[in-house]
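Note that one protein chain is taken out, while the other chains of the complex remain in position.
Moving on, here comes chain A:
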Amino acid sequence: MRRIAKFATNPVVVALIASLAIAGCASKKTPNNAADLGLGGSAGAATPGSSQDFTVNVGDRIFFDTDSSSVRADAQGILSRQAQWLNQYRQYAIVVEGHADERGTREYNLALGARRAAATRDYLISQGVASNRLKTISYGKERPVAVCDDISCWSQNRRAVTTLSGAGS
């Protein structure tokens, strides 16, 4: 999954990634999904209410600007869709993972990941998700999804990922 942001400009690769996601090859940790690639409406194979449905059709992650934990305008739409889905499928407990890119020091980035997770959690709560369903964890810069030495990867690693637990998918 190297340099997905660059690949994603190529329509053939975008289609390939989307088809992989639809085929269920994409794990929860997959760096991109159809929604992130602007293909939210085209992927319909996942069972409604499944975690795959959440990841593929809603979008399980949002991205942040450098050194920021503010929820961007483009992320607000994703979180609103997440909240709507989570309010419909209440069997899930939710852990929001906060992550940072590698352009910071380890301890500070742990704290930054935690702040991003908290900002994401608070936004979901503001959209009606019950706070007792939500936990957060920070992985700092320790769990990148995209590995390269430039901004195309760093921008994908500055993320908060909403993960589901507590029910079968």
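Following the convention adopted for this analysis, a residue touches a chain if its C-beta (ideal position, glycine included) is under 8 Å from a C-beta of that chain, and two chains touch if they have at least 3 such contacts; residues count from 1.
Keep this in mind: contacts and distances are computed from a predicted model.
Think of the chain that is not pictured: of "Chemotaxis protein CheW", "Tol-Pal system protein TolB", "Anti-sigma factor antagonist" or "Glycogen operon protein", UniProt labels it "Tol-Pal system protein TolB". When you scan A:V58, A:A75, A:I94 or A:L110 for touch with the missing chain, the hit is A:L110. As for the chain not pictured, it touches chain A at residues 1, 29, 67, 69, 102-108, 110-112, 114-119, 122, 136-138, 142-145, 147, 149.
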